[in-house]
Structure formats: structure tokens, C-alpha cells
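Only one protein chain is missing from this complex, and each of the others stays in its spot.
By letter and in written order, the chains are A, B and C; residue numbering begins at 1 in each of them.
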Amino acid sequence: MNVTRRSVLLGSAAVMATMATRVRAAQPKEVAIGVLYPFSGPSAQVGVDAKFASETALDIINNRHDLDLPLAKSAGLPGLGGAKVRLVYADHQGDPQKGRAEAERLITQEKVCALIGTYYSSVAVTVSQTAERYGLPYMSADNSSPSLQRQGLKFFFRAAAHDEMFSKGMFDFYDWMRKKGTKIDTLALFHEDTIFGTDSSNAQLKFASERGYKVVADIKYHANSPSLTAEVTQLKAANADVLMPSSYTTDGILLVKTMAELGYKPKAIVAQAAGFSDKALFDAVGPQIQGLITRGSFSLDLAAKRPSVGAVNALFKARAGKDLNDNTSRELMALIILADAIDRAKSTDGEAIRKALVATDIPGTRTIMPWKRVKFDAQGQNEDADPVLLQYVKDKLVTIFPPQAAIAAPIWPMGA
Amino acid sequence: MSETLLELRGVTRRFGGLAATDDVSFALAPGELVGLIGPNGAGKSTLFNLIAGALLPSAGTIRFEGEDVTALPAPARCARGIARTFQVVRSFDSMSVLENVVVGALARVANPRAARHKAHEILDFVELASRAERPAGELTMADKRRLEVAREPRLLLLDEVMTGLTPSEAQRGIDLVRAIRKRGIAILMVEHVMEIVMPLVDRAIVLDLGRVLASGRPDALVRDPAVIGAYLGQRRSSSVGHAPGA
Amino acid sequence: MAPRLSDPAPIDAISGSAPVGGSAFRRRRRGEFVAAAAILLAAAALPLGIDSVYVENILVLTLMYAALSQSWNILCGYCGQISLGHALYFGIGAYATTLLLVKFGIPPWFGFVAGGILAALVALALGYPCFRLKGHYYTIATIVIAEIASILVLNWPWAGAAMGIQIPYAQPSWLAFQFGRSKIPYFYFVLALAAVTWLATWLIEDSKWGYWWRAVKDDPDAAESLGVVVFRSKMAAAALSAFFTAVAGGFYAEFVSYIDPDSVMNLQLSLLMALPAVLGGIGTLWGPALGAAIIVPLSELTRSYIGGSGKGTDLIVYGALVMVIVLLRPEGLASLLRRRPGAAVP
Partner (left out) sequence: MLTASSIAQIMVSGLLTGLIYALVAVGLSLIFGLMNVVNFAHGEFLMLAMYATFGLALGLALDPLVAVPIVMAALFVFGAAVYLGIVSYAMRARVNSGMVQIFSTFGLAILLRGLAQYFLTPNYRSIAHSWLGSRTFALGPIYVPAPQLVGALISIAAFFALWLLITRTDFGKAIEATREDADAVALVGISKNRVFALGWGLGAMLVGLAGAILASFYYIYPNVGGPFALIAYVTVALGGFGSVFGALAAGVIVGLVEALTAVILPSDLKEVGVYAVYLAVVLFRPRGLFGSI
């Protein structure tokens, strides 16, 4: 009598929970959005930070703020009679199956009208598929895998850049530096064996061969290895003009420490953000990476050009105790863009929201990002989300590329 | 159909240099009850393992019911009717007493239901029926010994089954051995305690330094100076006549 | 079987009738079968009462883990060879099914069987060297073999490598094994799978293999002396166990419609397969199902309703519960079911 009865009990329990939430969702003045991040497991910190970012965005959406951002000046969603947005968080633990299960729970029980997430690209695959099946939008806030938008989904949208765009930005930078007479010929790739790492290195290999850079080392390592000495020794032996790591915080910290231990001082590091935009990494190894360059979707010094940046960062810092970074800024902005679409759709119907997203056209100046504008192409990708390159100088990240966004000239080589 | 059940010819097993059993030859008739005695390190246990198939001989042949089983592994010999007990009592403690016996019975009866019936019979015989459903783990030492002999082979090898038993238990053990023997099962038993073996067996084989030192009726053997010598530990060279098996 | 150790009382009750223990035995077998049939029917009726996709998802996972753990139980619970590398067979099933479908358009139904057979063959090939290892040496070997396999798949571009493989959306049909939003068909398939693994175990319990495997588990040497062919016993158990595990793996791939090495081949998964059997009663007929019925919904609900906090509360509850159950009921919760006198008789 085991399987069934138990499940029935639990089942009914869950169903009751459903009822409860149904009642809440039924209240007209509320719009629920499902937020999926890893809140436990190896990347739990990302989830925790993402929650702060989402709450900051929620504050901006639901309350009046004198900021030049969508929905900032109004309280709630005017298009829906000032309805407030409610966020329902779900933990996917980095497991695609759990991600899908949570997505289904959010849709069918919490009655959310859109999903946003998920940090892990693998989870984004199942979540975006689920959203497609239920006909409501999935806003990819911080997935950077280009393969995602190529699933041919109608309800997939990504306002931020993906790894190919990021990598392209890096190579544009190299070309630009070359024109200015800097010698950049050889590259060393260092990437983990995950979707993120593989996508990133594939793009970099592609651009390198297209634009005539020699990849002298392409090192793929197992994420969270206890030791990276062998890998670093090879990087050192290769001694390329630029070291291009695609790593998360843990391996990033270990990489930098190991380089120092083995006396490897690369001429320049151009990192695929991730770990290299995480405060924890700079706290740990800041001194060793003065002059490091990382791609970014965001930079604080953008405040000079876009006043809302400073204010929003203040709102975030009040909650998280740290500045916005590459991930949190994307998570925050994506939520605002999604809410804006819901507002313009004047409805919580998935198809209506999708249409509104397709119609989205927000000038870059009305975002906190260095983007030209927000406009989604047929694949749901915002091709105008041009990335910036930031350099870590005197414990701060300053924008050095592209020129229109730059506020300082790059220091090259990094030691100089 | 030969009148010898088990026949060893020049069976030798070397471990590295030294021979644990050295050119041992003897034979057992069906239903015969034979004691295998000798001082420690005489090679009794090795010989047991060789007959049971836990070890393979370096030289010599072992025939069972006329068939050459020298190369057969333990399970195959078991299937042919050679059963052995262990010095350290063994049982499947997570299984019931009945199931323990069923495992053995399955060696000869393929069908589980038939095996269970056979097992019930055997348990009646060894007087464990009342504990049939008990986990074997809960049995007393004496009962575990009974459990070990609870099978119906053609030849039963008993390895010091009396050790660790109280006198009264031992007496019941002896009765059981007699009873088994009455069923026409041949028994080869290793025992240290002379007082137990000698009155019990038809014939005893004395091993010393891996060789058959003497063999014959118990009453004769106990008077054999070579045997006495061996037990007193006066190591004479085995020039002392080595009697051929029966 | 373990549970009998827990409460000998009912055993006494019937052992008076020891000679006819055989018939008591048959009575118990019949009882088990009837109970299972009843449960199956009750379970089959469940979807009628449930309209929540989320709950359906939990039910599917519960049944899947019941089936998985029952398969694991065959090798590890009955035959006593503790494998913590069963994710390997799960992965083989998942990848075989998916690759056959995606690369060659072969329907999943064939993939399930093919994956199962492949896994069984792999189990035999690995068992040949590994079954010479004893205890923890064997267990560690199973772990590292599974890890090696997962790292190799991670480096196998044709199989999607780190990207994993996504099963393209197809028109809902039983042949394609896709059903749009509905989970009910998956539910019935996995229910059937769980029933089959249960039935297999039930049949094994009263078969030569059943007795032999448990003998091997308790004392291989003694078993050998009683005519049990230990090595072949282990191989048989491994092959059967791997087959069912792989079928479940194939199902998982179809159910989730996306697989990558991390989600179908990691060590955690191997442990999660073993867990229900351990909680419910390792080497018992009902243990795995019972354990799954408790632990799977628990882990799902804790994650869904307290996991969003990011504080790891769900882990605390889950870990503590596993610890407590294992310590309080080493012989497994199934032993709690064993109250009917007849039930205790082998």
C-alpha cells in the first residue's frame, strides 16, 4: 500500500497548495512572474545574487522611482490598471529535469504569465521548451549559450548578448588594438568542459581563424578540479600574447593563484566574464589581476553616460551589499524588459505578451546597459546588445571598449 | 558401479616449496565413516579443501564414484554429492534456517518448490524443524553445526564439527553423525579430540607432515608407535612404513 | 530477508505449523501478489483524481525511482554487490535511446530495449574483471568506471558532448513517445515499468537465483561449498539489474526530452538510485517502492516549497531525514509493513 497512498497524500497536499496560490493569483491586481535560478548546489550564490537583482527590479517596477527606465516612474503596471508584479522563485539546482518540473509548477500552479532565468544553459533548454509548450514567454536573463536561440522557439527571448557576440567583441578589440600598432598574434584559450566553456571556446576558435590569430594553446579542463598546475604549466609554456579564460568563480580563483605560484605573468588576460566578474574572485585574487580585461554586459562607470545606472546600483547595493555585476545587471534589466512587455500587452495572456516582446523597441539610454537598444530578432535575440570590455584597474572595472562607451584607454600589456 | 565412493591417488598440493599434502592415496567405500586425524599442520584441512574442490591438487587424481573430479570446481563437486563443513561455522545469517537448507538442496533439485520440501525433510531429520523459519543468525553454535550437516550428499566432509560444543551438545552431535551415517552417507571427519573420533569411526587415517602415516581400525592405531610418536611430536623421518589406503 | 530479523514474533506464531510452512509460504506469496495487484490498480486510477501537472510529475519521478531502485536492489540488495555506479547503465539507456531516435529516427520503444540489452552486455563485460573485487574495492571500482564513462561522453561531440542532446518536439503519439503537455501516458508507462521490475523481483525471490544470490550476499565461500556458482550468480544479477536501469534511463530521456552527461551520468544519481532501497529495506520486495514513495516526493516538495530561499533549508531537511530514517530503521521501513503473521514466512 506504499507508492500510491503516500503520493495521494502528498498529491492532495500539493493540490491544496495549488488552491491557495490560485486564490492569490486570482486577485486581479497582481501579475505573477516565475523566476528560476539555482538556489542550492554548487552555484547557489548565483541564485542568491539573482534574487537581490530581481527584488531590485521588482522595486523599480512596483514603486515610483525617478529613473529613465521602463515602468520606473509608475507604480505597478499602468497597462493593467496599476497591477503589481509578484515574483515566484523556484530552485532548479542546476538540473534540467528539476528546472522543467519547477517551470511546470510555476505555470500550472502559481499561474505565472512568463518565466525568467536560469543561469545554467542546460536548464534553459528544458525551461524554454516548457514555456513553448505552454505558450508563454521565457526571458533568458543570463544564459550566454548561443545554441539556445537556435532551437527555433517562438517564446524564447534574450535581451543580453550571447557568447558569440561577446567573443566577437573581444576580437573587434584585438583588431582595433592591432590597427593602433599593438602586437597581438597568439592566443591561449582556457575553458571548462561545460556548455558555457565549449560554446565560448568554439566561438573564439572560429573568430581566431577568420581574423588570423594563432591559437597556441586550447586547454579544456574539468570544472572544479582540485588542481590546475598541469594546465597552467602548459599555458605558461605556450606564453601567448593573450590568455582567454572561460571559467566560473571557483576555477577562476584557482587559475589566478596557480599562475602566481608558477610564476606565469601573461601579457594580457581577456576573460569571458563569468567568474571574472564575480566580486568573490576580485576579493580573493584582486592584486594578482590588476589590468585584467573582461567582457561585460555592464559597467558602473556607464553612470557617466546613463544616470540611472548609479541610482539602480545603489538600490541593488542596499540589498546585496555589493555592486551590480555582469550577471546581476542582466538579470535585473531582463526582468524590467519582460515586465514592460507585459505592461504593453495589457494582458497576462502568453501570446499577447509574446507579441508585445516582439514589438519591443527600447533605446539603450533607457536601460542600465551599454546596449544600443533592445529589439528582438526572429530568433528572439537582441542583436543590439553590444558588449563592452572592462579593465580591472586599481580594484575597479573601467570600460575601455568599444570607443563610444569607453571612458579610459586600455592598459596593454596588463603589467604596464 | 565401483565399490569405492572416493579415491585419492598420489594427491599432492604444494604451497611454494613445501608440500602441505604429499602423495596421499586412500579410498572410501559408500556409507563408510572414516576419521582423518593427525597433529596440527599435518595437512588435514588442505586435504579437505582438495577433496571439496576449494583447492586444486598440484599432482595426483581424485575420483568420485569412478568419475575423475580432479579438475572440477567446488560447485560441480557439490552437485555430484560432495558436501563439506567449515572449521569456522558458516551460515547465511540473513536467511531463515529453511532457506539455508534450500540453497544446498537446489544444488541437486532444480525446482525451488521441490527443494523446499526436501529441505523440510532434512530439517526434521537434523531436528531443526521447529526453528525452520528462524533467521539462521539466531541459532546457537550447536544448532549451526546441525544446520551445516543438514544436506543429503553422498559424501560428507566434517571439519572439526565438535569443537566449541558442550559435552552434552557434543553427545547429541555424535548421535547425529551416527544417524547421518545410517542414511548411507559416507563421512570423512577431521577431529582433534581422539575420545570422540575413535569410538565413532570404522577406520581412521593418520596424516603427518602431509603424508599418510598410518591407516586402520582405531583400536589398532592407538597402539601404533608411529602414530603415538607423531602425536608426541617425536618427528621420525617418515621411513616409518607408510601404510597404503584400505 | 532482512525484515524477518526485525520482528521474529509473528514467525513464532506460525512456526508451530512448521511442517506445513510450505503452504504458509505459498499463502504469503499469494498475499504479496494480490497486494501488488491491488496497489497497481489503485495507482492506475490515480490520474483520475489528480489534475496537477506538478503532482503528476512527482508521481512519475516516484515510480521511476521505484523502478530504478528495484533494479539496483536486484544486484545490490539480493546479491550483495554494492554498486554506486549505476548511473552508467542509466546513462547508457538514456543515450542509446536518444541517439537512436535523433540520429537514426528509430522509435524510442526500440531504443528502450536496445539500451537495456547494451547495458546488460556492458554489465557483463565489466563484471568479468570487477567481480573478483570484494567489498569497498568493488564499490569504488563501480564509481570510477561510471565517472570515466561520464567524462568520456562529455568529450564525445557526436553524442552532443557537454551540450547534451535535445529531443526535437514531435506530434504527440505513442510511437514517438511524446504527448505534448500531458504526463498521463508517461505515468502509465513508468507505472508498468515499476510493476515489471517488482514482478521480476517477486519471481526471483522464489527462484534458484533468488536463493543463490542471497547466499552469495551472506557468505560466498559457504555458498560455493553448497554448489552455488558464485561468479555466474553475480553476472546474472548484474545483467538483469543493468537492463532495467537502462530502460528507466531511456524513459527519463524521453520524459525530459533533454539529456547531458551531468544530468544522466553523475555520481549523485547513482546514490539517489540506491537511496530508496536503503530507506525502504535493501534486499526486500517492497523496500524500493516504499522508499521511493517517501523520499522522492519529499525531496521534490522541499525543493519546491522551501528551496527558493537560497538558504539550503531543503538540503538540511532532506539530509537529516535520510540520516534519521537510516539510523532508526536500518532494516528499512518495509519491516514496518510486516505485521501480518503470514507475511513473515519465507
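The rule is short, and it goes like this: contacts are C-beta pairs under 8 Å (C-beta built on N, C-alpha and C of every residue); 3 or more make two chains touch, one makes a residue touch a chain.
Computed from a prediction, not measured in an experiment: that's the story for all the values here.
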| item | value |
| --- | --- |
| Touch with the omitted chain, as defined above, among A:167, A:249 or A:313 | A:249 |
| Touching residue (missing chain; options C:92, C:278 or C:337) | C:278 |
| Given A:90, A:139, A:203 or A:219, the one touching the chain that is not displayed | A:219 |
| Hidden-chain contact residue, picked from the options A:177, A:280 or A:411 | A:280 |
| For chain C, the residues touching the chain missing from this view | 2, 5, 76-77, 82, 129, 132-137, 140-141, 143-145, 147-148, 151-152, 154-155, 267, 271, 274-275, 278-279, 282-283, 310-324, 326-327, 330-331 |
| Touching residues (missing chain, whole complex) on chain A | 40-45, 48, 192-193, 219-222, 224-227, 229-231, 233-234, 236-238, 249-250, 253-254, 257, 260-263, 278, 280-281, 283-286, 288 |
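Throughout what follows, only the chains that are shown with their structure count from here on.
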Clusters that remain linked by touching, chain C excluded: A | B
| item | value |
| --- | --- |
| Busiest interface, counted in C-beta pairs | A-C |
| Maximum centroid distance from chain A, chain identifier (CA atoms) | B |
| Chain whose Cα mean lies nearest the overall Cα mean | C |
| Distance from chain B to chain A - Cα centre to Cα centre, in angstrom | 76 |
| Shared interface positions of chain C, touching two or more other chains | none |
| Chain A residues touching chain C - in the complex, by the definition given at the top | 1-8, 10-11, 13-15, 17-18, 39-40, 44, 47-48, 51, 88-91, 93-98, 100-102, 104-105, 108-109, 122, 125-126, 129, 132-134, 147, 151, 193-195, 197-199, 222 |
| Complex interface listing, chain B residues touching chain C | 52, 54, 73-75, 78-79, 83-84, 86, 90-96, 98-99, 102-104, 106-108, 110, 112-113, 115-117, 120, 123-124, 129-135, 137-138, 151 |
| Chain C residues touching chain B - in the complex, by the definition given at the top | 1-2, 4-5, 8, 11, 14-15, 18-19, 21-22, 25, 206-208, 210-212, 214-215, 217-219, 221-230, 283, 344-346 |
